[in-house]
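Missing here: one protein chain of the complex. Every other protein chain is in place.
Let's turn to chain A:
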Amino acid sequence: MPGPDLLSSQGLRLDGRRPNELRRIRCKLGVFAQPDGSAYLEQGNTKVLAAVYGPHQASKSKSLQDGVVVNCQYSMATFSTGERKNHPRGDRKSQEMSMHLRQALTAAIKTELYPRSQIDIYVEVLQADGGAYCASVNAATLALIDAGIPLRAYACACSASMAWRNGQPEPLLDVGHVEEAAGGVVLTVASLPSTGSIGLIEMSHRLHMDYFDVVLSRAMQGCKDIEVILDRAVREHLAEGWTKQDVVVI
C-alpha cells in the first residue's frame, strides 16, 4: 500500500469528497462567436476552453475520400500549472494528449458523413488541477455539439484511482491533482456511456488484475454521471438559444 492514506478513517478523501463523488462540473456552450462551436468547462479547479472549426474543406494532402479528418490541438496555458510552463503546446506531453483526444473524439464523431472535410478542435487548459484530459474530452464534446456536428453519442471521460479502507479496496472517482501526486494508480477512460463502448483507456501505474474491474466500473459509472450533467447543459443551451425557426411538422 504505497503513499499516504487517500481515505480518512471516516471514509472521506483529501478534498472532503466521498470515494464515488465527482468534483463540481460547471459548463457553458457557445462562449465564442468566431468558431463554429465552443465550450467552457470547469471540473473542480480544472478549467478548460474548447473551440471547434468545421467541417470545412481539408487541404489536399490531408483529405480522405471516405471520412472526415479530425485535427486536435491540446495546449496548456503557461499559467495553468503550479510551476510556470515554458511551452504551452508542441512538447511531447501535449502532442500525446492531442493524439489521445483525437482517438476519443473520432470514436464519437460520425466521420463517414463528411468525406474530404476536416474538423479542427482546439483545447486550451486554463487551470490544471488533475484530470485535465478528462475535462478536455468533456469540453470538446460540448463544443462539437454546439457546432452541430453529428455524434454517435456523448463522449465523456473520467478518471479513477484506488485506495484502501480497513483493508478493503475502495476505488476513487475523478482524481484530483493532490491524489494524482500522491502516487496512486490513475485509470483514465474515455467512453460513449450510452452505448457502453470505450474510446480510450489509459493507466498510469501498475494495478493488480483483481482490482482492475472495480476501478474500471467506477470510472465508467463516472462517465455516465458526467453524461447526465452534459446533457442537462446542452438542453439548457438549446432552450436559451431557441429562436422562431420555421420548423415544419406535418
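Everything below uses one rule, namely that a residue touches a chain if its C-beta (ideal position, glycine included) is under 8 Å from a C-beta of that chain, and two chains touch if they have at least 3 such contacts; residues count from 1.
Methods note: contacts and distances are computed from a predicted model.
A.B. asks: Leaving aside the chains you can see, what is the UniProt protein name of the one that's missing? Options: "Exosome complex component RRP4", "Cell cycle checkpoint protein RAD17", "Mitochondrial inner membrane protease subunit" or "Glucosidase 2 subunit beta".
C.D. replies: "Exosome complex component RRP4"
A.B. asks: Have a look at A:Ala51, A:Ile121 or A:Ala147 and name the one touching the chain we're not showing.
C.D. replies: Only one of A:Ala51, A:Ile121 or A:Ala147 touches the chain omitted from view, namely A:Ala147.
A.B. asks: Check the options A:Asp91, A:Glu202 or A:Asp231 and report the residue that touches the missing chain.
C.D. replies: Only one listed residue reaches the unshown chain, and that is A:Asp231.
A.B. asks: Among A:Arg18, A:Lys62, A:Lys93 or A:Lys110, which one touches the chain that has been omitted from the display?
C.D. replies: Of the candidates A:Arg18, A:Lys62, A:Lys93 or A:Lys110, A:Lys110 is in touch with the missing chain.
A.B. asks: Which parts of chain A face the unshown chain closely enough to count as touching?
C.D. replies: Counting only chain A, the missing chain is touched by 36-37, 54-57, 110, 114-117, 145-154, 192, 194-195, 231, 234-235, 237-250.
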